[in-house]
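Every protein chain but one is kept in place in this view of the complex.
Labels for the chains are A, B and C, by order of writing; each one numbers its residues from 1.
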């Protein structure tokens, strides 16, 4: 998994945040690309997004998060290139 | 249900015994027509049939009976015109 | 209450069963379909034959449907059994239950197929290369069809 060429560019590689359903609708966007600034977790990243998209605050209590297609805690440490998703309450079926 | 014309002929109206699956196969017949002789029950009728079809004795322990499409005890009293069935262990599905 | 109770000597249409119960299906439909593939461990089944006491089988199936309608919050039920010769792998029985709450649909479907296998006068015979046997829980043989 380690890629010596990419790892030298780690600071430059952004994370991608995916938004779905109500989260996509109220923010008007399905994808946000962000640069990590130092040691960030899912929680700190979400707060950063919520500054630009305050509509997300009302969803906060019901949101779950995923990192690289796995449900994750908001204390999870993020790495360059991670794919984060905001998961409103699911209603498949 | 009482039919004055028929009831005068009650003694003449036979009962019909239906046989299925293994019971039909070992006796070589699917239907037996019999005249009731006085006060008969499912049990006495079965014994009468088993005299002519001794192959049925080996099935006896596993057989259930039905009278007029309802599962019935072998103590059930029979009436002219009844339809009796010998029900081997069912295996639908 | 939509209801389909049927004994047929041709292939079972799963679509027909589902259509019959789909009308009120806000929630879900649970379907059980049974077929026999190669039944026993050591003996290859060539095909099956089902005998039935048709009028009583229909009446027993209707009793199951009545009980389900009274007991579970199930609005629609289909029960179809095939009789006569049935090729290996083809559906011999279909039960479908539709309910607003899926828990009820699951319970009703399970109840229906369990009860059908105990009370409905239908009999299965397995044909092997070298013989044939009526399936039934007599001491010497156990039902193959779980």
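Here, a residue touches a chain if its C-beta (ideal position, glycine included) is under 8 Å from a C-beta of that chain, and two chains touch if they have at least 3 such contacts.
Computed from a prediction, not measured in an experiment: that's the story for all the values here.
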Chains still shown that are in contact with the chain withheld from the display: A, C
Among C:3, C:43, C:63 or C:102, the residue in touch with the chain that has been omitted: C:102
Positions on chain A where the hidden chain makes contact: 18, 20-22, 24-25, 62, 66, 69-71, 85, 87-93
Touch residues of chain C, complete complex, unshown partner: 14-15, 18, 22, 24-39, 89, 100-103, 105-106, 109-110, 113, 145-146
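Here is the rule we use: only the chains that are shown with their structure count from here on.
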Farthest-lying chain, centroid of Cα atoms versus that of chain C: A
Whole-Å separation of chain centres (CA-atom averages), chain A against chain C: 50
Averaged-CA centre spacing for the pair chain B and chain A, given as whole angstrom: 75
Between chain C and chain B, distance of the C-alpha-averaged centres to the nearest whole Å: 27
